[in-house]
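Complex shown without one protein chain; remaining protein chains in place.
Going by the order they are written in, the chains are A, B and C; count residues from 1 in each one.
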Amino acid sequence: MMIHSQATQSDRLLLRIDRINKAYGGVQALQDVSFDVGRGEVHALCGENGAGKSTLIKLLTGVTRPDSGSLVMNQRALPVGNVRGCEAAGIAVLHQESTAFPDLNAIDNIFVGRELRVAGGLLLARDAMRREAAELLEQLGESIDLTVPLGQLPLAQRQMVSMARAMSCQCQLFIMDEPTASLSAQESQKMLALVKQLKEQGISILYVSHRLEEIFQIADSVTVLRDGQYVATHAVEDLHDRKLIQLMVGRELDELTVRQTVSQSKSDETQKPSTLKVDQLSRQGIFQDVSFSIAPGEIVGMAGLVGAGRSEIARAIFGIDPYDEGTVEVNGQMLPGGSVARAKHVGMAMVPEDRQHEGLVLPMSVQNNLTLANLRDLQDFGWLSQTRERGQAKRLIADLDIRVTDPQLPVETLSGGNQQKVVIGKWLASMPNLLILDEPTRGVDVAAKAQVHRLIRELADEGMATLIISSELSEILTLSDRILVIHQGRIAAEFEGATATQEQLLHAALVGSAS
Amino acid sequence: MTRSTRFMLLLLISLISLGCRTESGTNVGDRDKLTVCLLPKIKGIPYFTSCHTGAQEAAAELGDIELIYDGPIDGDPKEQAELIEQWIVDGVDVICIAPNAPLVVANAMKEARTAGIHVITWDADGVPESRSFFVNQATPESIGRGMVDVMIADVGPDQEGDVVIISSDATSANQNSWIDAMKPAIEESKLTLQTIKYPGENAANALADAQDLIKVYPNLKGIFGISSVSFPGAAEAVRQASKSGEIKVTGLAVPSEMKSYVDDGTVNSVVLWNTKDLGYLTVQVAKALAEGRLTDSDTSLNAGRLGEIQIEGDNVLLGDVMVFNKDNIDSF
Amino acid sequence: MNQPRAVARFNYWHELVLFGLLIGLLALAEYLSPGFLSLRGQLYLSRHLWVFAIMALSMTLIIIAGGIDLSVGSAMGLCAVAFGVTFEMTGQLHVAIIACLLTGVLGGLFNGALIARFNLHPLIVTLATYAAFRGMAEGISQGESYSQFGDRFSELSRATLLGIPLPGYLFFVLAVLVGLFLWRTPTGRSIYAIGHSAEAARFSGISVNRIRIRLYTFSGFLAGLATVIYVSRFDTAKADAGRGFELDVITAVVVGGTSIFGGRGTIVGTVLGLLLIHETRQFVGRYWQVDELKSIVVGVLLIVSVLIYQLLVTQRETRSH
Partner (left out) sequence: MTPNSKTETPAFARITTRREFGLAVLIALITIFVSFFDPRFLDAINLRDIIVRCAPTAIVACGMMLVIVTAEIDISVGSLMALTAAAMGIMLSENEWNLSLWIGLPATLMLGTAVGLLTGLLVTVGKVPSIIVTLGLLTALRGFTTLIMGGKNIDGLPPSLQHAAKQGFWGIPLSVWVAACVLVMTLVIIAWTPLGRRIFAFGSSRYAATMCGLSEKPLKLFVFAYTGFLTALATIVDVPRLPTIESGIGLEFELLVVTCVVVGGVSINGGRGTLLGVLLAVVLMTMIRPVLTYLEIGEEAEKWTKAIQGTLIAIAVIGDSLFRRRGRGESRS
């Protein structure tokens, strides 16, 4: 199964990942993954969301340990499950989520956990650290106020500090997880220049990014993961974006452009008043002039890069976040901003992106989670009816095929896919007529994903207006009647679901206009 | 969720059935002995500890008395009431209480009497109908006046000047009642009451307030420290400011606690009574009352080593406040 | 998940342990100090309980919702002064009672508004009002106490029906109502959700802020109600009413199994916690006659009860992985 160009000289080989397995709950996050990273190369790691990239990074940095398999660095086994040990072995990481300490200044952020010391290790070598921090940041081409808490710095500068932290430990392998996801184009270019600079110093880089053009710009070789499995490793010269996308998606592109489920003709329904009408919605610095509408029974997909503002638009519509200008209208009723209760009242429902924190109350039982959003409908004279509550939970569990032995079990014991079905189910119970789904199948296994997709389609056929946000283009293409592409907080392009292609979407998401 | 319903019901039922033992209260301790409860305002301060010593002496002398000494460690009158109620259930024979706030404990005391327990007050009086006798060493009036008189004597009868009071909390019932007596007395004298400070039962605050008062009022002649914390605090402040003799400090305290300040002249006089005798007499009265030797009409009582003690109405008189100074403090 | 499921799923371990402890304590007490369990004595002494007990109900709700209220004791002081001042001005008992309750409600509303609207930490807000309420009470009343509310009012807290004091009935009615509310109403369920994850609750369309404000207002109201009983019982309305009660109330709630981090707890647990502390104090007071011991035993009981629970939970967790 290993297609990668075997690096025969052992001194060319830096890291060998050998038959790694890792499962979370019931979900196999990584299955028999093996590949090598050579010395001094930029090795890109690609895959859709949920392909297992983040898990692999956690294993390499010692945050978690693999179920089986081995990790060998410089012909020595990595101390698995030991953060400091992995660091000592020469692995540094720039995490996707900020792992900075917001209340500490840049110097401390760079050195916490491996401080430079004097006086027999008792005291900090403050001057040395300051000097080194300044040097590091200068190398990175940043002038940052070293005394200000990091939380008060702009995002790009924070990123640079994290970068400096990673570089300060004389690493041989530098893992970068979506380093440009939240940076502007200009800042991204700077980051890429840095990567090249590091490579020239002989440091290997494991580069994770969704931005394909970046990969083609800097990577030497590319490894693709899909659904926790190793797919292929190629030299970057052997690839072009179409082929890479195809490897990631796992099917021929032509196959995908044909819609698998063609929804009923909506032409007669467009006369109906739209369920959701968003007009000129803006929030300073987040999104601008967003206008669109969704008709009953229509599924609108929202595509775009991470950080383009998709989730924020959805949150504003649902009333979680405030917005500055514009209007949201549901079934002809104007919604005041910032009230979830009102949104719920007019029949809106939202499956949030962060299932663990926003979608579910993890320690509560499955039943209680399933009924949390429509408790008021289950009351008799002010008291919750246990029979009706149990009935509703049972019905939803059956309808959505949630795999749980007992609805009284805490929802945190369920697998990701089943948890997601609980989140969707919780809203279905309130019989909404507008459903917003933010990354509905992230971290969900393939079988459950198909079930969720079928469910969404069925609901739409029953007349539900649906807005789907997804980073998985295939998902958007499969489901949507219409597709909006968001680029830097604006609607950059609109496609008909039936005719759009992944390339078109990617292009619009990356460049900001339809091709 | 029916499981939890059943569970709660079960809990409730078993709790109720547990409590259902209808035979009525038993008593603490030995039935042959007389159980006397001595309830101080605050447990754990030297004043009441020395009363307790006197009470123990009487109990040992009388032989057949089981003495219980308990009270709130924070001086909470609510807890005094709760202790009385506890003792009612225990079925003790006599409760002697030094009420911290007469009204708060009045109902409990009345109920104790209804339950056939003899109730007397000592150290401070309660609501009259709530007790049979009051072992009276001093009334708020005599304490307040006494302190002012001592101050006037210490400062010099014709001296003009400022005085201040350092009390306890603004809500302390005893201190407030003394202050009510002190104000007119100071009014009548040539002294001027400048202010009253409320440091609470906090020694550091009492010391701090006294220090500040000394600095703020240059014409300060005297400080009344009217709680067990503020008196030594005021004396210490005067001593540390090296104004011993210039500013007189007086107040209520167990003499032994103030001995070093009396010795070095910071404090001329300490107002108090013989605390051991107070505890002793209280137990004597309790015993006489329980045995029926003491009735409402009696005018005197033979109280062991104290001899014949006067009774005026329902007040058993220990004698008036005493003033301790350099000459007599060593004997207490 | 194939550990003994019935064991893991039983949600009332803490209550059961408390119940066992209570029985054990009562048995020990009766053995060491015969007559301890006499019904009459127990009912008579139950009057020590009601003022705390009533406030413990709202404290349970607040702590389940992930908050805390340090100001209830001071609020009682303020309510008592409001009661006294109003009675002195009008001479009307019912006006005084209404003023007392209203003061409590307003105080609670103030706490709640600061916590919810300005998103301040409840510990900080109530620490500030802890000092402010007490200070205002002392200033307004000038440290004086109000009394002479009449025998009928005083009788209110002392009268018994079938041997149980009237405030006891009030407490039981309130406890059952609050218990049912927590267990069986949408808002009750929401309170648990807020305690576990305020964010997830918000995403479910629960008005987190509105519920928080109402909880603190309810807490203030119960502080007012407790003050009425307190004033009736001790015939005195004074600024020092309820001093130190906040700690006693929190102790009872926590011993009763409510998690200080929110999300877990029941009224049954709180009632058991109240009883356990009450009986422990009774027993210690009766057996040793040393007031100092009461605070030592209650302090240790608080730590140990949570420690045992934590050990049980961590053990169960390690077993299931």
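General observations
The rule we apply is simple: a contact is a pair of C-beta atoms (placed from the backbone, for glycine too) under 8 Å apart; a residue touches a chain by one contact, two chains touch by 3 or more.
The structure presented is a predicted model; accordingly, all values stated were derived computationally and were not measured.
For the omitted chain, the shown partners it touches in the full complex are A, B, C.
Of the listed residues C:I62, C:L114 or C:L275, the one in contact with the hidden chain in the full complex is C:L114.
Screening B:I120, B:I143 or B:L207 against the full complex identifies B:L207 as the residue touching the chain left out. Note on the undisplayed chain: of the listed residues C:V95, C:A132, C:I164 or C:L180, the one touching it is C:A132. Check C:T251, C:T266 or C:T280 against the missing chain and you find that the one touching it is C:T251. Seen from chain C, the chain kept out of the figure touches residues 114, 118-121, 123-125, 127-136, 138-139, 142-143, 247, 250-251, 254, 260-261, 290, 292-296, 298-303, 306-307, 310-311, 314. Residue-level contact of chain A with the missing chain is found at 61-63, 82-84, 87, 95, 98-104, 108, 111-113, 115, 117, 122-124, 126, 145, 148-152, 154-157, 285.
Within the entire complex, the positions of chain B that touch the omitted partner chain are 43-46, 48-49, 52, 73, 170, 193-198, 200-205, 207-209, 211-213, 215-216, 228-229, 232-233, 235-236, 240, 257, 260.
Basically, only the chains that are shown with their structure count from here on.
Per-chain Cα centroids separate chain A from chain B by 72 Å.
Chain A and chain C, compared by their mean Cα positions, are separated by 45 Å. We define each chain's centre as the mean of its Cα atoms; on that basis chain B and chain C are separated by 32 Å. In chain B, no residue reaches two or more other chains under the touch definition.
For chain A, residues that reach two or more other chains under the stated contact definition are 386. Those residues of chain A that touch chain C in the complex are listed here as 320, 340-341, 343-344, 350, 352, 357-364, 368, 371-373, 375-376, 378-379, 382-384, 386, 405-406, 408-409, 413, 426.
Residues 1, 5, 9, 180, 184-186, 189-190, 192-193, 196-197, 199-207, 263-264 of chain C are the ones touching chain A in the complex. Per the touch definition, chain C reaches chain B in the complex via residues 11-12, 15, 19, 23, 26, 33-35, 37-45, 47-48, 138, 141-145, 147, 154, 158, 183, 233-236, 238-240, 243-244, 268, 272, 275, 282, 285-286, 289-292, 295.
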